[in-house]
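Of the protein chains in this complex, all but one are displayed in their positions.
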Amino acid sequence: MDLLFAAPALPLDEAGKYVAGAYVVFVVLLVVYLAIMAAKVQRIERELRDVAAIAERNKEIQAAPGREAEEAAPYG
Amino acid sequence: MTPSRAAFAAILAKDLRSELRTLQSLPAMALFSVTTFVIFRFGLDRTSLSGSLAAGVLWATLLFAAVLGINRLFVAEREEGGFDAIRLAPIDRSVLFTAKVAALLVYLLALELVAVPIFAIFFLEDAAGLGPLVLVLLLTDLGLAATGTLISSMAVNSRARDLLVPLVLLPLAVPLMIAATGATEPLLSLGGPSYDRFGTWLMVLGLYDLIFGLVGYAVFDFLLED
Partner (left out) sequence: MYGKGLKPLSIATVAMLTLSLSLVFFYAPLDGDQGFIQKIFYLHVPLAIVALVGFILGGIFAIAHLRTDDRKWDAYSYVSIHISVIFGVAVLITGAIWAKASWGHWWVWDEPTLVSFLIVFLLYATYYPFRYAIEDRDRQARYASVFAVTAGAFVPLNFMAVRMAQSLVHPRTFATAEGGMPGEMMLTFLCSLAAMALLWTTLVKFELTAKSASGQVKRLRRALDAPVAGGGSRIAPEVS
């Protein structure tokens, strides 16, 4: 039979601080994780914006290859 | 002799011969151990040790000396194309694992042949516990050899080679150290050796050796893939 801890329990106000502390730690870690993920998602959004711009540019080049190609390589 | 067994013998012989000829790892490991004993003498301010203190000093020293040897285990293979040779040979690649484990086991036993008597001379009142200690040394070395070979084979292909082995190996070695010191402590106790839970600790060591030997053997093939 395992021995149960025999010392007297802390009074409620003191104990409450520890319990609250533990739950606060949990919440803080969760929020920090979400913040890091938020930064990641922001980066993805920025990259998608760039990629969309590149895709649109490519579309323009395809639609008017002569003009754009002239501008890009006038001597080629 | 099957090709695997022949390969095993060949790799083991090559390793041992090379070590004997160049004497790279063993003297360093032995010297390191003895110097560490001296450091412990001053660090703990003790001239004689017994029980848990003796077990702790002995095993901590052996563990760190082992790491020195494990770091260098696959260096020759990497630099001289030993890995490629094994890949091309028509044998079970895990034979490299078993051969290296055997080689490392030999190194560790050789180290202990030197370090343990010196430890006894430095610190122990009586040597009665050393006989059964051999069994503990053997089983722990086997576990260190299996895990050490596995980690070393991966670390050798990485950038922070020398750092990786101690970093990853030490937590993995904790159960070995727990069991080894657990068995050694009563052997080196002041009133003469006692065998408190000796069998249980040996079983834990054996279990560790079995599990990590099998894991190492099973995954080694994947490590050698190009």
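Letters are used for the chains, namely A and B, taken in the order the chains are written, and counting of residues starts over at 1 for each.
Definition applied: contacts are C-beta pairs under 8 Å (C-beta built on N, C-alpha and C of every residue); 3 or more make two chains touch, one makes a residue touch a chain.
As the structure is a prediction and not an experimental result, all values here were calculated from the model.
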item: In chain B, positions touching the absent partner; value: 147, 150, 154-155, 157-161, 163-164, 167-168, 171-172, 174-175, 178-179, 182, 197, 200-201, 204, 207-208, 211-212, 215-216, 219, 222-223, 225
item: Those residues of chain A which, in the complete complex, touch the missing chain; value: 2-7, 9-10, 12, 15-16, 18-19, 21-23, 25-26, 29-30, 33, 37, 40-41, 43-44, 47-48, 50-51, 54-55, 58
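As a working rule, only the chains that are shown with their structure count from here on.
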item: Distance between the centres, which are taken as Cα means, of chain B and chain A, whole angstrom; value: 44
